[in-house]
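Note that this complex is displayed minus one protein chain, with the remaining chains in position.
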Amino acid sequence: MRLRNVVYFWREAWKSLRRNKVLTIASVSTVSICILILGMAVLMTANAGNVMKKLESDVEMVAFLDRALTRSQISQIEEQISRLDGVKSVKFVSRDTALARLEKSYGNKEYDLKSTLGKNPLPHSFEVKAKNPHDVPRIASKVGKIEGVYKVNYGQGVVERLFAVTKWVRAISLAFIVLLSLGAIFLIATTIRLAIYARRKEIYLMKLVGATDWFIRWPFFIEGILLGTLGALFSILLLAGAYSSLVSNMGSVYFIPLVTGGPILNQLYIALLAAGAVLGVVGTYISLNRFLDV
Amino acid sequence: MRLRNVVYFWREAWKSLRRNKVLTIASVSTVSICILILGMAVLMTANAGNVMKKLESDVEMVAFLDRALTRSQISQIEEQISRLDGVKSVKFVSRDTALARLEKSYGNKEYDLKSTLGKNPLPHSFEVKAKNPHDVPRIASKVGKIEGVYKVNYGQGVVERLFAVTKWVRAISLAFIVLLSLGAIFLIATTIRLAIYARRKEIYLMKLVGATDWFIRWPFFIEGILLGTLGALFSILLLAGAYSSLVSNMGSVYFIPLVTGGPILNQLYIALLAAGAVLGVVGTYISLNRFLDV
Amino acid sequence: MLVQFYNVSKIYSNGVKALDDVSLKIERGEFLFLMGPSGAGKSTLIKLFFREEAPTRGQIFIASRSIVRMKRSEVPRLRRNIGIVFQDFKLLENKTASENIAFAMEVVGANPKEISQRVAEVIEMVGLKGKENSFPGELSGGEQQRVGIARALANRPLLLIADEPTGNLDIDTSREIMELLFDINRKGTTVIMATHARELVKAARKRVILLDKGRVIADNPNGESIV
Partner (left out) sequence: MLVQFYNVSKIYSNGVKALDDVSLKIERGEFLFLMGPSGAGKSTLIKLFFREEAPTRGQIFIASRSIVRMKRSEVPRLRRNIGIVFQDFKLLENKTASENIAFAMEVVGANPKEISQRVAEVIEMVGLKGKENSFPGELSGGEQQRVGIARALANRPLLLIADEPTGNLDIDTSREIMELLFDINRKGTTVIMATHARELVKAARKRVILLDKGRVIADNPNGESIV
C-alpha cells in the first residue's frame, strides 16, 4: 500500500465519520454500551471469583491426636503431615488452646469450664491447610491414616457442597461472559451492518467507477477501528471511574476481597480497548462483503 | 382511527417488514439478543438472591442458660423469648444434646468425653431463629437481658459481615440489571434509529405528498411492536429451554436452591415479552420524530 | 386568483440567492410554463408552493391563504391539494409502480376500490400498462418519470406542478404527456410546468415565465417572444 493511499484512506475515514453523524453516533454508542456491560460483567465475575477463592481457602482440616503421645511423637506426626503432597501449612493447637476456645463460646465470668471440670478433657490437634482447597478431602484421608491421629474433621459433606456451588457459579458466570461477548460481537456487527447498509449506494457507485474491493474496504476498516476504539474508550473511562470509587467506598469498610490489583485492572481495560477496536473491524468486515459484489 | 386505516397500517407494516429484510433481521436480532441477555441476568440475580436468602436464613442465635434453673423457669424463659417481636422459632437444646454434639466433633470410640469427665460441664441452651435474619442482632441483645440467660451467641462480627456482603451483592446485581435494561433500551433504539434512517427519504416523500405525522407513525409503530415481540419470543424460547434443562440437570444433584416456581418464571417470561414489544415501540417513537419535521 | 407571490426571495443557508424579489399571480385554470437556464431558480420556486422550502422574504398566498404563516399542522392539507412531479422523481424504492401511485391516494384517505381503479387508470394514461408491478429499480429512466407523473395525477389535484416532467422522455412520449396535461387543464386543473423543452413550449402557446439568476425576466401570455 502506497503512502499516498494510506493518507487518503485515513482522510476518507475521518471525513466519513464526521459527515455521517447519525451513523457514527449510533455505532460509537453501541460499542460503548456493549463494552461497558461486558467490562462490568467481567469485573463482577472476577470479584465473585475472589470471594469464592476466599471461601474455599477457609476450608481446612483438624487432626485430633491420641492422648498418650510424647513431645517427640507429636513433632514426628507434624513432620509426617507437612511432608504430604499438597499440604500448605500445619499448625499445632494444644488442648489448652482448644479448651480456651471452647470456653469462649460457652463460658461466662462466674462459671468457667476449667474450674468446673477440674481437668481438661480435650485432645491436642493439628490444623492443616492444603495448597489447593480441593485437595482437602484427599489429604484428610491420608492424615487420618497416620499413627497417633485418631480422627480428622474438615466439615465433611458441607465442603463438597461448597465446591459444587463454586464450580457452578464459575461455570455459569463463564457462560454468561461468553454469551455477553457473543452478544456484543453480534450487536456491534449489526449496527455496523446497518450503517453500511445506509451507505450501500455509495459502495455501489465506487465499484462502478472502478474501485477495487480493497480500495473500498480500507477506509471502512479504519472507520471501524476508530469508532470501536472511541466507543471502548468512553466505556472504559466510565467503568474505571465507577469501579475505583466503588473500591474506595466499600473495600475498606466491609473486608470483601475486591479485585484491586492495578496491573490486573489495567490489563482488563487494555483488553477491552483492544476488543472495541477488533470488534469495529470485524463487524465491518462481516458486513461489508455482501455489498461489494457489483 | 377508521377501520380502513387500521387495515392499511397493518398491511403496510407487514409489507415493509418483508421488503426491508436487512433492516428487519437486524432489528429483530438486536431485540432478541438484548432480551436474552437481560433475561439471563434476571434469572442469575434471582438465583443469587435465593442463595443469599438461604445463607441468611441459616443465621440463628444460641442463648445459654444459667445452671440453677428449674423446669418451669426454663419454660418461662422460652415463652419470654417466643413473645419477642420478630422471633420465628425457639428450640430447646439440653446440656446432654450439647455434649453429644461436642463429642461428635472430638470424640472417638475408645475415648469419649462423657466418661472422661464423669459429669457434663455444658449448660442448657435455646436456639432462636428470627423471622427476618437481619433482626438477629437486635433480638439477641433483648434475649441477653432476660433473667436466667447468661450469654447469647450468634456469630457476632461474622454475621454483620455476611449481611454487608449480601447487601452489596444485591445492590450491585440490581445496578447491573438496571444498566442492562438501559443498555437494551438504548441498543434497540439505536438499531431502530438506523433502520429508520435508512428509510428517511421514504418518510420525507410521505410528508411531501401530504401525509400527517400520525399516518406515517402508525405503520412504523406496528412494525416496532411486531419486531419487538418477535425478537423477544425467540429469546424467551431459548432462555426457557436452556434454564429448564439447567434446572433438571443440576437442581436435583447439588441442593442449590434454584428458582423453579413455574408461575414466577412465567411471569418473568411474559414481562420480557412485553418489554420486547414496548422497547420496539419506544425505540420507534424516539427515533421517528426527528425525521418527521418536513 | 389561485396563487400570489409578493416580493418573494429565497436565500439558502449556504448564502446562495436562488430567488430574488419574485412577484407573480396565477389564475385558477391557467397553464403556465417556467423556463430559464439551469440553476435559474425554477425548482426553488416550485418548492415554495408546497412548503418544501420556506421563503426568506415575501409573502405567498394560495387560494387566499398565506402559506408562509401557515401552521405546521395545516401543511398536509395544503399538500394534498397539490399534485407534484419531482425533478428527481422521488419514487419509493421498495414499492412497485402501482403501490407508489396508490400510496399518494392512501394518504388522502381514498377507499381501496377507488384507489385500485384510479391507479389502473393513470397507469394507462401515462403508457405504463404492464409495468404495474415493477419496482422503480426495474424501470427505465423514462418509465420512472412517468410513474412520478401518474402519482401526481392520481388525486385529481386542483393544482398540478411538474418539475421537468419530460427530461427523460422521447419526443413522442413527451407529446402524449403534454396532451394529458392539457386535458386535465381543460377540465379545470391549474398546471405549472418547469421545462427546458422548447419544442413543447413553442407548440403549446401558453403563458411562459422566464427566470434567470432568480429573477423573473419575462412573463409572456403566449410564449411568443421567448422561444
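Each chain gets a letter, A, B and C, in the order it is written, and its residues are counted from 1.
In the analysis below, a residue touches a chain if its C-beta (ideal position, glycine included) is under 8 Å from a C-beta of that chain, and two chains touch if they have at least 3 such contacts.
All figures in this text were calculated on a predicted structure; none of them were measured in a lab.
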Using the contact definition given at the top, list the shown chains touched by the missing chain.
A, C
Which candidate, A:157, A:210 or A:263, sits in contact with the chain we can't see?
A:210
Residue of C:23, C:66, C:140 or C:222 touching the missing chain in the full complex
C:140
Spell out the interface residues on chain A facing the chain that's missing from view.
2, 4-5, 8, 16, 19-20, 201-202, 205-212, 215, 294
Where does chain C touch the missing chain, residue by residue?
12, 14, 16, 35-39, 42-44, 87-88, 134, 138, 140-143, 146, 163-164, 167-174, 196, 198-199
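In this section, only the chains that are shown with their structure count from here on.
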Would you mind naming the chains that touch chain A and likewise touch chain C?
B
Which two chains are joined by the greatest number of C-beta pairs in contact?
A-B
If chain centres are mean C-alpha positions, then the most distant from chain A is chain C
When the mean CA coordinate of each chain is compared with the mean CA coordinate of the whole protein, which chain is closest?
B
Between chain A and chain B, what distance separates the C-alpha centroids? Give it in angstrom.
22
With chain centres taken as the means of their Cα atoms, state the distance from chain B to chain C in Å.
62
